[in-house]
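A single protein chain has been removed from this complex, and every other one stays in its place.
Showing chain A:
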Amino acid sequence: MNMLSKKARCDADGQDSSFFVGLQEYEKNPYDVVRNPSGIIQMGLAENQLSFDLLESWLARNSDVATFEKNGGSTFRELALFQDYHGLPAFKKVLVDFMAKIRRNKVSFHPNKLVLTAGATSANETLMFCLANPGEAFLIPTPYYPGFDRDLKWRTGVELVPIHCSSLNKFRITESALQEAYQQAQKLNLRVKGILITNPSNPLGATMTRLELNHLITFAMDKNLHIVSDEIYSGTVFGSSSFISIIEAARERNLENTDIWSRIHIVYSLSKDLGLPGFRVGMIYSDNETVTSAATKMSSFGLVSSQTQYLLSNLLGDKKFMKSYMKENRKRLKKRHEMLVSGLGNMGIRCLKSNAGLFCWVDMRHLLSSNTFEAEMELWKKILSEASLNISPGSSCHCTEPGWFRVCFANMKKETLKLSIQRMKTFVDSINDENSENQQLSFCITKRRSLTKWVFQLSLYDRGPDR
């Protein structure tokens, strides 16, 4: 009796993609330093676990917040009953201050334009519900976060059309790529409603340049499109070049109070910057009243627990703590990033230059047996089974070039990262040995073949290559 809806039956949530298969494999055989030292190390989950100790000590010092105590009285009753989808005003206030701080106060945000949702997953989906009808499309630069196929398309019926980016120019978005994607959508008879970018990018780990942002803004103005900027990693920028938000770029062009200003929407969350994905705190920021009004009402389907709002409004409101936390967090991210990049560098593997995020975009094209996605899958499976590392293949991120992988470094202890680099080295060495053996073998065989042909020209014995 399969009486479910079409949506429930289809696999539009992309659960079969290698991204999710890898996560599942890890679940079956997870690494544990004591209980399962040869298990799979999870390098496919972009989670920030580096600074829990700081959060823990804050909670220990502020246990009254956790127990709903406030100035001798209790806030429990109000919080228990609070289900206003406009959100706790104190919480929204500290959130907008926090967001402004991340953008070096180059832009300011207003709490009334912020809509709270249960995680960025919910925020992205809600924006799609608000901006596009089923069958309409959004352009999205590749490579992109595999979860978007589920979050943006599944229940909304919205289509995604990729903007192809190439390693030749560091995967930056170009004007021609934008045009091409737009035309592709037209060929498919899809009406394009907007562009969705992730800045800093997932999986690239790089912030977008001013030039790219300007291309986007000009294009969106020209074609009357929305821009959704998922800035979930904006607080993880550790490199020297800084983060420019789409809003900052638009402001620099004096586009406030113009049409395009009401078509720019930001998605944010505390899952990556603060390392609190379990708290389920996401948000949409938009100057468009229709969008915020509709999104606020839709947020009934995913409100943030009042208790969490209260707890975090105190945490984020502790400006002194937050300042030192963000600084320390960035420092630790930078260190880990360097560790991974140099570790991989030592085995001849390069990473795309990145200055943000919880992962590196790693170039393993030279390790492929052929320049195909089948070879990439092969390599991924080998790394999973032989090196016991779960990393994310570029194809699951819709990368157009085979051989790129996303490797996360912030969701494990330092020793675990060291171990994973070691395992990688062992694996790469073995591949190199294999390759050079194969090379020698094929060289010998080629030589022998020509000899054979020449010597046994008239022989009936056909010695093909011994593969």
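Note that a contact is a pair of C-beta atoms (placed from the backbone, for glycine too) under 8 Å apart; a residue touches a chain by one contact, two chains touch by 3 or more; residues count from 1.
We adopt the following convention: contacts and distances are computed from a predicted model.
One chain of this complex is left out of the view, and of "Cytochrome c oxidase subunit 5A, mitochondrial", "Protein SENSITIVE TO PROTON RHIZOTOXICITY", "Aminotransferase class I/classII large domain-containing protein" or "Prolactin", the protein name its UniProt record gives is "Aminotransferase class I/classII large domain-containing protein".
The missing chain, though absent from the display, is touched by one residue of A:H110, A:R210, A:K297 or A:H366; that residue is A:K297. When the missing chain is restored to the complex, the residue among A:K223, A:R251 or A:R350 that touches it is A:K223. The hidden chain makes contact, of the residues A:Y26, A:F129 or A:W404, with A:F129. Chain A meets the missing chain through residues 1-9, 13, 15, 45, 47, 49, 52, 55-56, 59-60, 63, 66-68, 74, 76-77, 79-83, 118-119, 121-122, 125, 129-134, 136, 150-151, 155, 186, 191, 193, 222-224, 226, 259, 262-263, 275-281, 288-291, 293-295, 297-298, 300-308, 311.
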